[in-house]
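All protein chains but one are shown at their positions in the complex.
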Amino acid sequence: MAYDKKHAEHAPAGRHNGHSEEHLREKHLMLDPLPRGQMNDMVMESMLEKPTWKYWLVVGILSFIVVYFLFYKWSILIMKGQGEAGVMRPDYWGIFLVNTVFWIGISHAGTFISAILRVFRAEFRRPFTRAAELMTTFGLVQAGFSIFMHMGRVWLAYWLMPYPNQRMLWPNLHSPLTWDLLAITTYLLSSTMYLFLPLIPDVAMARDRSTGWRKTFYKTLALGFRGTEGEWTHLRNAMNIFAFAIIPVMFSVHTIVSWDFAAATRPGWSSTIFGPYFIVGALHSGMGAAIVVLAVIRGTMKHMKYFIRAEHFDAIGKLMLIISMAWAYFFFNDYMVQWYGGDKWTQQLLHFHEAGPMGWMWFAMLICNVAIPWAILWNPKWRATPWLVGTVGIIINVGMWFERYIIIPISVTINRMPFTWRLYEPGIEVPMGIGTVALFILLYMIASKLIPLIPVWEVQEGQMAHELKKFGRETVVSVSELE
Amino acid sequence: MIKSIFDWLKQPLGLIAVGITVLTLFSIAAYGIYTTQQAPEQPIQFPHQTHVAFGIQCLYCHPGASKGPAAGLPSQAKCWACHNQIAKTETSALLAPLKEAVQSGTPIQWVPVAQVPDFVQFNHRAHIAAGKNCEDCHGDMSKVTIAQNPQVFNMGWCLNCHVESAGEDHEKLVKLSDCGTCHY
Amino acid sequence: MVTLSDLKISEVKLGEEQTGKWGMVIDQDICTGCQACVAACAMENNITFVGEEDSGYGRSMHWIRIERFWEGEYPEVKMTANQPMLCQQCGHATCEPVCPAFATVHSQAEQLNLQVYNRCVGTRYCANNCPYQVRSFNWRDYQRPEPLPNQFNPDVTVRRMGVMEKCTFCIQRIHKAQDKAKSEGREVADGEFTTACAQACPANAITFGRVDDPESMVSQLAKRSHGVKHLEELGTLPNVTYFKGG
Partner (left out) sequence: MSEKFSRRDFLKLAGVGAATSAILTGCGPASRYVKREPYMQMPEYNYNGQSTYYATTCRECAAGCGLIVRTVQGRAIKTEGNAGNPLNLGKTCARGQATLHGLYNPDRVTDPQKRSSRGSGSTQVMDWDAAIQVVADALKNNKPEEIAFLMGMAPDHLFDLVSDLASATGMNAPLRFGALGMFEARATLSKAAENLFGEASLPFFDVGGAQVVFSFGANFLETWLSPVSYTRGFAGLREAKTKMRGKFVQFESRMSQTGGKADEWIPLRPGTEALVALAIGKLASEIRGGAMPRAFENVDPIDTASKSGIKLETLEHLAGMFAGSNGALAIPGGPALGQSNGLAVAEAVLALNAISDNFGKPGGVYLSPLAPNQSEYQRPASAQEMQEFVQKMADGKIKVLFVHGVNPLFELPTALGFGGASKSVSQIISFATFPDETAREADYVFPDHHGLESWGYQRVATGSAQPVLSGAQPVVSPYYNTRATVDVLITAAQLAGGSFASALPFKDEVEFLNGKVSALMGEVDGSISAPDLATFMAYFQQHGGYWKNSDERVAPKAGDALNREISAEEAEFAGEGEFFFVPFVSPTLAEAGANKPWLQELPDPTTTVMWNTWVEMNPETAHELGIENDDVVRIVSEAGELEVPVYLYPAIRPDTIAIPFGQGHTAYGRYAENRGVNPADLLGQHFNEAGDLAFAGMKVKVEKTGVKKPLSRLESIMGVYGIGLGEEH
């Protein structure tokens, strides 16, 4: 049942013209179907493969980082107070909120890839929707953690939830933060369900191919899915509803996050364009993160080179390029509007961004978010090189983190009371931020051993629906509508 | 390993064990909360009912209530003013601590019963002036020995009364439901 | 149990103009910057000190601070008029709508911006959104060793780690004066009490009183032509008037 690598990567060269069969196979779709059983086995094998010592080493290191940097430091933070972090007047908000926005941004690409591309029936999405959806959930976990780290009295966080009480006290619905919490909770719940629905057939498949505790585990998760026609219909309906419903949720979440800033009276924050700007920014970092995840999965897990191919990197690379352009547009737009506004504090802030002590970060942000993606993703060959696109993904994420850092602690340095201006120097936030990254990776590594990272039924569905047909001398892709 | 634990827990015995654990935790929590609502131990088992039965007014010993924020505890000099004329003071074991305190000049360490947290700025005077009686909040002292709270002094209880007493008077309602009336 | 609908006033009318009740006038021309108000405020309101390191890193807890800038170059250098900056008790405050927990709310009764310490969860949004930057946060559980706590004012809550605090216009004094006046069956007279800062100020640069009473000292002073309100252009309706003088 071993899958022959040659089959995929070194397809016999017999090209006639640009529309040759092989060309189509390579460029667009996985039109080199394998038997269903074999494909299922490949996915199972990638999951059940006995972890190497390297895997355990990485898991060990990450666990240590999570336990020490995230939870131990957090307990210190809770006991000793926010003074352990670098926040002060006027930088009341620091890296914790930078990380919150950053992780929410990352979580966006998951939904974007799986919901929007599903709604628009972008076929190339099929093999990596699962990995992207996992990113949504895992990213939101980090975002939630970061928000709780930020709170001065986190043990009272439940006050932000509306619950009936004798004191007639409710959360303030005027506050963007209340909506933040509601939106993030909604998003976390809906994206988890949206992750779970397409997972059902795959865990059902896994259930049928595993023994021991895994069988119990998958049996519980599969909810008794047997693959009858009725079940498929229900599943498809549910997924369709969710795919459509989660899109506005996704847009609302980051718009609401942007309100935290846009609704404030601070110079540089009070901007009407922050909503779409933040969404595009979120997609920018999210796509970057997704491509990194894909590159890592492809590079480290067995059989993944069949499922995740250069053509997918090419497709996502194009998307990244477009999003980078959109981001540049919004950035420029925001900048121009603020600059033309001529408010003296905003002028001061813009000047501080570029020429202040953290000016290097402003330029680094532009290089990472615009210059490098444009230079590399323009080239189809480079775009189809997984490690290169993955590197660009990392660079974009660094740039987007810088962007949030500039928007939060650097921008709040400049306010309307020059007597209070002060530069932020992070403290315990840095190790705790690293802790969230470690937890994110760790969750992925655990997930890769527990659930199929490739939605194998979706891939099969795509392969069934598409077929190469010859019309005379032309080879074309035929599509049969399944849904 | 994990499976075996799961399996064991699914047995009737396992289910019972789970039930007992949950019940124990719940009981401890409930008991902990219950105990906080009990009257604490006092240095002297002060019989309020006896004093009330003699017709002593609340304000005789707690005169601050009508004048300012705190009702206050009577000084032992005040206790002694009556008690040194009462023969029983010499004999009663209950009163021995009082005698001891007065003679040695050490203050009596009462444990406060009716308390609000530090962040609540309570003023007795305003409540007495508004026509509230002591027993409305502190219960009927003719029925208890050492003071006991008839209810928990929590915000819902305070606010309920505030809103009710405001009635239809909008201005009064504004004042009585303002956060700054009690919290600053 | 009372429900929300029983409380007609609980629908806080944010964004509506408030008339203002208590106000302050500060004459910067006679403020000497002596810090007596700062010390008086700290003593009255149980404000903690934070030590050298934290105070140098923008974590001092002053509810009132005196700002001064420089004009010109040596030898024609001038210190600008000292500017005591404290909570402006805005009629339309930017701190209020952003608090998710209603910990900073507008007092409908006293027309002040309240900070309800026990409701504060420490998101610090209010401080971020305050254009005057006059809020201070309890970054740590700052310890005041025994017997310093003997000095605590029992009328003011001692704040703990993780809550925001700010100038209250000495609301405890407002309540005390009102309570006293009520017990005597009269209204609070102008000048009967004042805030700790105004009381201490050796130059009498701070005047406190009812801005809704046209006869009060503070209203009379505020009528002077050269009074300014800081950042009024933001629509915050501040209740502190400054005289730049000079």
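Labels for the chains are A, B and C, by order of writing; each one numbers its residues from 1.
The rule we apply is simple: a contact is a pair of C-beta atoms (placed from the backbone, for glycine too) under 8 Å apart; a residue touches a chain by one contact, two chains touch by 3 or more.
What you see is a predicted model, and the numbers here were worked out from it, not measured in a lab.
Asker: Relative to the complete complex, which of the depicted chains are touched by the chain excluded from display?
Answerer: Among the chains that are shown, those touched by the missing chain are A, B, C.
Asker: Considering the whole complex, which of B:12, B:112, B:131 or B:167 touches the chain not shown?
Answerer: For the chain that is not drawn, the touching residue is B:112.
Asker: Go through subunit C and note every residue touching the omitted chain.
Answerer: Touching the chain left out of view, subunit C contributes residues 27, 29-30, 32-36, 38-40, 42-44, 49-53, 55-57, 60, 62, 65-70, 73-75, 77-79, 82, 118-119, 121, 145-154, 160, 196, 199-205, 245-246.
Asker: Suppose we count only contacts with the excluded chain; which residues of subunit B make the list?
Answerer: 28-29, 31-33, 35-36, 38, 40-41, 62-64, 67-78, 101-102, 105-112, 115, 117-119, 124
Asker: For the chain that got dropped from the picture, name the residues of subunit A it touches.
Answerer: 153, 155-156, 159, 348, 351-352, 354-357, 359, 413, 417-423
Please note the rule applied: only the chains that are shown with their structure count from here on.
Asker: What is the chain whose Cα centroid lies farthest from the Cα centroid of subunit A?
Answerer: B
Asker: At what distance in angstrom does the C-alpha mean of subunit C lie from that of subunit A?
Answerer: 44
Asker: Distance from the CA centroid of subunit B to that of subunit C, rounded to the nearest Å?
Answerer: Each chain reduced to its C-alpha mean, subunit B and subunit C end up 35 Å apart.
Asker: What is the distance, in whole Å, between the centres of subunit A and subunit B, each centre taken as the mean of its C-alpha atoms?
Answerer: 54
Asker: Among the residues of subunit C, which ones contact at least 2 other chains?
Answerer: In subunit C, residues 1-2, 7, 10, 102, 119 touch at least two other chains, as defined above.
Asker: Counting only residues that touch at least two other chains, what does the list for subunit A look like?
Answerer: 166, 168
Asker: Within the complex, which stretch of subunit C touches subunit B?
Answerer: 1-2, 6-10, 102, 105, 107-110, 112, 114, 116-119, 155-158, 168, 171-172, 175, 179, 182-183
Asker: Residue numbers of subunit A touching subunit B in their complex, please.
Answerer: 165-168, 212-213, 216
Asker: Spell out the part of subunit A that touches subunit C in their complex, as residue ranges.
Answerer: The contact residues of subunit A facing subunit C are 80-83, 87-93, 150-154, 156-157, 159-160, 166, 168-172, 174-178, 181, 260, 263-266, 412, 415-420, 422, 425.
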